[in-house]
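My questions will all concern the structure given below.
Every protein chain but one is kept in place in this view of the complex.
So that you can tell them apart, the chains are marked A, B and C in the order they are listed, and the count of residues begins at 1 in each.
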Amino acid sequence: MDDGADVVSTLHKSRRELLPNIIGSTEETTTGLVRLRAMARDGALAFPVMAVNDALTKHLFDNRYGTGQSTMDGIVRATNYLIAGKKIVVVGYGWCSRGIAMRAKGLGGNVIVTEINPLKALEAVMDGFRVMPMLQAAREGDIFVSATGNKHVIDEHHMEVMKDGVLLANSGHFDIEVNKVALRALSVAEPQRVRPFVDQYTLKDGRKLNLLGEGRLINLAAAEGHPASVMDMSFAGQAMAAKYLLDNKGKLANQVYTIPEEVDQEIARIKLASMGIGIDTLTDEQYTYLNSWEEGT
Amino acid sequence: MDDGADVVSTLHKSRRELLPNIIGSTEETTTGLVRLRAMARDGALAFPVMAVNDALTKHLFDNRYGTGQSTMDGIVRATNYLIAGKKIVVVGYGWCSRGIAMRAKGLGGNVIVTEINPLKALEAVMDGFRVMPMLQAAREGDIFVSATGNKHVIDEHHMEVMKDGVLLANSGHFDIEVNKVALRALSVAEPQRVRPFVDQYTLKDGRKLNLLGEGRLINLAAAEGHPASVMDMSFAGQAMAAKYLLDNKGKLANQVYTIPEEVDQEIARIKLASMGIGIDTLTDEQYTYLNSWEEGT
Amino acid sequence: MDDGADVVSTLHKSRRELLPNIIGSTEETTTGLVRLRAMARDGALAFPVMAVNDALTKHLFDNRYGTGQSTMDGIVRATNYLIAGKKIVVVGYGWCSRGIAMRAKGLGGNVIVTEINPLKALEAVMDGFRVMPMLQAAREGDIFVSATGNKHVIDEHHMEVMKDGVLLANSGHFDIEVNKVALRALSVAEPQRVRPFVDQYTLKDGRKLNLLGEGRLINLAAAEGHPASVMDMSFAGQAMAAKYLLDNKGKLANQVYTIPEEVDQEIARIKLASMGIGIDTLTDEQYTYLNSWEEGT
Partner (left out) sequence: MDDGADVVSTLHKSRRELLPNIIGSTEETTTGLVRLRAMARDGALAFPVMAVNDALTKHLFDNRYGTGQSTMDGIVRATNYLIAGKKIVVVGYGWCSRGIAMRAKGLGGNVIVTEINPLKALEAVMDGFRVMPMLQAAREGDIFVSATGNKHVIDEHHMEVMKDGVLLANSGHFDIEVNKVALRALSVAEPQRVRPFVDQYTLKDGRKLNLLGEGRLINLAAAEGHPASVMDMSFAGQAMAAKYLLDNKGKLANQVYTIPEEVDQEIARIKLASMGIGIDTLTDEQYTYLNSWEEGT
């Protein structure tokens, strides 16, 4: 069971002697899947992988509601900032970052979204957020949060135009979303740790930029990660995926596989039941109607 | 270019002599696709169909933001009701109905969602709505809105427990989501048209239920349908789909095809440009990073 | 019973012979009270006035929820615009305008607020809106809505910098919030009525500005005004105020009087009961606690 493809990557790079014994792996994160799919594309993957992250019961819930709440929680714990009235720049509008945008708005923040994908950018616009290039957002933001799975999305030329006193936080898997090397290079000295999890970099022009949690996942660095009541669904997916790998041992190619829809439905059904929430079922009349093309106006 | 599979259905049922001349069709709605996929499954479809509705630039925008606003607009125009403080029961949590739920909440309504799909039900719960079986929601709601593509989702046994004075509206393609036959049968007489688009049914126990727009799509019946600024994306999809059918004449099976992703991206890009909104592009460093599995922590 | 002090103003200006017979008047709007208080200050008021608008059951509800919904309703009926993704500039952050801001946001708009009062401006900021001077907002907005009770809040120098195609709407009592004379003077010709309630002014530089409902109250011009379910509380206040004037005939000075708190409480109590909503009452223990300063930690 892997998170960020860290184990798989290590196995393929430096412990290749272990590869033959491995039936398969399960991957928890978007970041990990980006790497694993690149490996599969290159023919470098040595066993099948179940994309637990792609289960709807995982990424629709864990990434959105879990990351959303816990990221803002991490920022508040690190700084005790009031979010209301602040301009929050959310880098990306994938499932994690839209969770962050939703919660930052819910706490009274004024949210700006940056994206590279025009479809997601348009959704952000229609959801009431401002969308603009990062270089422009960099001039306006009070708090910056990245969750893209990509590298240096908060980079040197952005830092050069930021306001004095801003916060820089990351909620993506690796600590490379904020370019820390560039941040240090722009600074006059090593940063001051002004509060636990807050490193203040003084730039040559006197501005101070505050990096939270050393640019690592802020919800793990400064808070407690995802609440149990959202991780339970991810872990259900992990368990079901491991069982699937075992049940299908020898039948799967060295590719990345998605979780079957019935598994997703079953996890959601159990979760609802645990919350005491009932839903409807199709009547026979409705089932027949949906499967017929002859009825209608 | 079809909407609700009405033309395709008519052609297959009563004008079969025209079928040989048809290169293909394009379908605008969820409801139509349900029918067309049932036809394809039965081997009854006589030409290829492009699922314009499934384009992300269609259903993420038209269904969600267009139907959301225009449905609430239709209800307000029909009744001049204040939405704030009302309990709105939204039947379904697909793209259309989550648009309706979002806007009903945005107008100060207290929203209850009903669903048959446990995953969608769970999303509704996490989005802050109450979810319950329709029979229970029927006792609480002030305003009922369906958008399911299904039949009789507001049925006789629900009407039997509703409060006096409720509104019944539909925003699905066909006027069968509210069981009008049952509603008439429960009533003492033909309904009174108390305002344009409001038919008041007096039940045998004295309660009055108000059916809006005769149970037809309320955003078309009582308002002006979707705003132009969201239909433009759907129509762009229609145009691109028609071109695709022509370009691939003779090469496609009699199946339902999705719109290629590049077409979706292109439509979104043009739309953003028309709004004067810029986004970012990947740097070379980022492109390389995303396509490599060897870099990382 | 007056609205905007129109009757009172006419009586004082041109029908002074009627003044001796008048016991008092009741005023429904903020705009009217501004005028009546100026009259009282000048010693010009010839009879007592009950400020119905200042009843909490009036301005907290009618101004906020009524004007909020019906103003956006008027704009949508006049234009069939999609609000999601638009930048809405709300001029003012009084009760009416914060209702409008709340609903514009609820419909997916991105709201900018302008104010002259620093306290209200700060509330708007903390509520997640951007606040800026009108001249700056004028460059950004897609839709402008004023509800200030003041004059020329959307003025010539603002129009000079607006984007092509913007909408100008007013929801204040008089049609002087948008400077129509300046708008006409900036234009090459009389406006074109491109839809009912939409007058398109073509400026000398080719930009087109669309004035809705001739700058009159857009919720009355293009929609149906406030919903009945919010006016009922205002009218209850009117009725109670009229009774109060009669009961206290001869005892009141020629001033503006507020509605007694018990009347407000009684109206709210009846309204809740009509909605089937119960609330709590103080226990004896709690009543004693609240009235004692000797108990406590």
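One rule holds in what follows: a contact is a pair of C-beta atoms (placed from the backbone, for glycine too) under 8 Å apart; a residue touches a chain by one contact, two chains touch by 3 or more.
A quick note: this is a predicted structure, and the numbers were derived from the prediction, not measured.
Asker: For the chain omitted from this view, which of the shown chains does it touch?
Answerer: A, B, C
Asker: Determine which one of C:D2, C:D199 or C:D264 touches the chain that has been left out.
Answerer: Touches the omitted chain: C:D264.
Asker: Pick from B:M126, B:L252 or B:L282: which residue touches the chain that isn't shown?
Answerer: Within the whole complex, the residue contacting the unshown chain is B:M126.
Asker: Can you tell me which of C:P20, C:P118 or C:G206 touches the chain that was removed from the display?
Answerer: C:P118
Asker: Give me the chain A residues in contact with the hidden chain, please.
Answerer: Touching the missing chain: residues 65-66, 68-69, 73, 76-77, 80-85, 102-103, 105-108, 223-224, 226-230, 275.
Asker: Given the full complex, what residues of chain B touch the hidden partner chain?
Answerer: Residues 84-85, 105, 108-110, 125-130 of chain B touch the chain absent from view.
Asker: Spell out, residue by residue, where the missing chain touches chain C.
Answerer: Contacting residues on chain C, toward the hidden partner: 4-6, 9, 13, 34-36, 38-39, 42, 44, 56-57, 60-61, 64-65, 114-119, 121-123, 125-126, 131-134, 136, 149-153, 174-175, 264-265, 268-269, 271-272, 275, 277-283, 285-286, 289-297.
By our rule, only the chains that are shown with their structure count from here on.
Asker: Can you give the whole-Å distance between the Cα centres of chain B and chain C?
Answerer: Roughly 35 Å separates the two chain centres.
Asker: Using CA atom averages as chain centres, what separation in Å is found between chain A and chain B?
Answerer: Here chain A and chain B have centroids separated by 29 Å.
Asker: Cα centroid separation between chain A and chain C, in whole Å?
Answerer: Between these chains, centre-to-centre, one finds 43 Å.
Asker: Which residues belonging to chain B are in contact with no fewer than two other chains?
Answerer: Answer for chain B, listing residues that touch two or more other chains: 65, 275.
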